[in-house]
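Below: one structure, written as structure tokens.
One protein chain is absent from this view; the other protein chains keep their places.
Naming follows writing order (A, B and C), and every chain is counted from residue 1.
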């Protein structure tokens, strides 16, 4: 996978976030402050501009610029967290022109640990971590088992989606939703939902490129 | 008619204004500021208290106290106007213990002229004057024609009611409704409506006492 | 109706008790509904009394204090006060130099103040009224009760109050008050209705895409209904109406006033449009107020008031003022 692949991924995220903007915002309205979709749409819109203007010759540079732009443009909780995720992933990808699945799996683990270091959320606390953590494990596992790229990305995206769904029954212990206490149960976490969208976009782009 | 008759009239007004409070307020909401019923209910409530506490041995003293209390308690446009109407009527009734129909007709004319002097409204300008003026004329005419008390009071109340109805098609040139210009057409003037209620109460009390 | 009140009957007196508790600088006669400065009348100074229906807070009670009013008489919600209140206030603030009555031009306010003035004069107190009528939404003609008094009331109270503080005689204070009124024009816009507590339901209905242009401060409907538009277009409609009545040139004092339910962020958006509009016509806003100064309960909307300043008026505007709602220089 080269820089073009990663630019295509980010472009796909931008498109998905735009179409799911209101949905994510409504999820946030239920247990937060009704801005998550707006925040991500603004952020990835800015990323699109930044990528169009800068030269990003390597996969790592694409993700690092994405992360830095999110930090500069999103604000809120998700700005620093997603920004850190993409920056840490970009750092883990290093400066090679091509990366393989196993390097990408390591990058996702790095993203997860960046998010957890910054936000201190563990699994089960109803945050984006609940989608990101199982997804990163699933990818690592698929790689370790020698799965095909298609299967590995499917496992990644499915795990993220299942993780997001699993947040519905959780009580939030981190972020704005935690203020609701038990009333947060019964709603999908917006950040977990957007993580599932972001990783679903990765699967879709990989599938498209494989064709 | 003695002081008891006039106290009964005022009590009847108090009751009618209370039941028609919301109706009068809604008329005022359409072309004014939604307080006419509230104002009159507050005013006649205070009048009831004042009459209960003071000695009002004559018809004139009943109406003078009513007028003074309305001035002190109502505010708005209708407070000084109705207050003046009752005060001027009370003055015209003088200090006799009994008044006849013709004296009462003169008192209504005095009330009308007090209202017009203070508020400068002429007939046709969509105010309480449009109910009061024809009512006063009708009573004077009935008295001049030697009508029975029952017929005279009926003529008075009918004229007031018809006058109030006639305000519907008028454009307001005085008071708050005048701000609406042509948009005031199509609504009954709240002050004309309350004047019709007040004079209707007079007819009803007279009819009751005659029985 | 959703309101933070104990009952419709007690809302005015409960709020007055709150004003009394919050502001030691004010003396509040809750029963008679008169707010005065706790320091009492200033000997030799013209007293300023204003009054009007409640529901317009901070007007008028919030403007009682050094450099502005000596007393305010709040009526019931949207109902002018009664002569008794005005007389009590007039007597309480008379420092021997006469009393100015600041009256907004509504039939009720005018009639009640007129009665009060007669009573005060019977008691030997000289009274001069200034009737504020700045609202261009209403044509001042034979066909109306005349233009309504709205935002310019704040300017009149501030500027006349400053002049009175300098010990100017009643005639001069009244003349300046009238000059401020003549140099001022307002126009209001409603996005939503308000609900009079005792009425219990909204005074009028506007649908989701409709606004009322030329709204009064009591929910009286205005000139016309129009579709909801951008802040820029709505502001232009308001200033066009004002400009049709008074040249918008020279040094201007501008107030962008919230109707009570409009957040400050929106008022600043409107102020920005007012600023652009006027700058585009070569006028200069040299003084401004942005905030809730003369409200209509919880109505959403705004009014804009423009006063053409002279150097003297600017100087009086800048003079120290120390009231709950307007304070600078001390």
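The definition used in the following text is that contacts are C-beta pairs under 8 Å (C-beta built on N, C-alpha and C of every residue); 3 or more make two chains touch, one makes a residue touch a chain.
Because the structure is a prediction, the values reported are computed rather than measured.
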{"item": "Contact set of the excluded chain (shown chains only)", "value": "A, C"}
{"item": "Residue, one of A:59, A:90 or A:119, that touches the chain absent here", "value": "A:119"}
{"item": "Subunit A residues that touch the omitted chain in the full complex", "value": "22, 25, 29, 31-35, 38-39, 42, 71-81, 118-119, 171, 173-176, 178-181, 183"}
{"item": "Touching residues (missing chain, whole complex) on subunit C", "value": "2-7, 11-12, 14-19, 21-22, 54-55, 57-58, 62, 77, 191-192, 208, 211, 228, 230-232, 234, 260-273, 275, 285, 288, 290, 292, 295, 297-298, 300-302, 327-330"}
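FYI, only the chains that are shown with their structure count from here on.
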{"item": "Third chains touching both subunit B and subunit A", "value": "none"}
{"item": "Separation of subunit A from subunit B, taking each centre as the mean of its C-alpha atoms, in whole Å", "value": "75"}
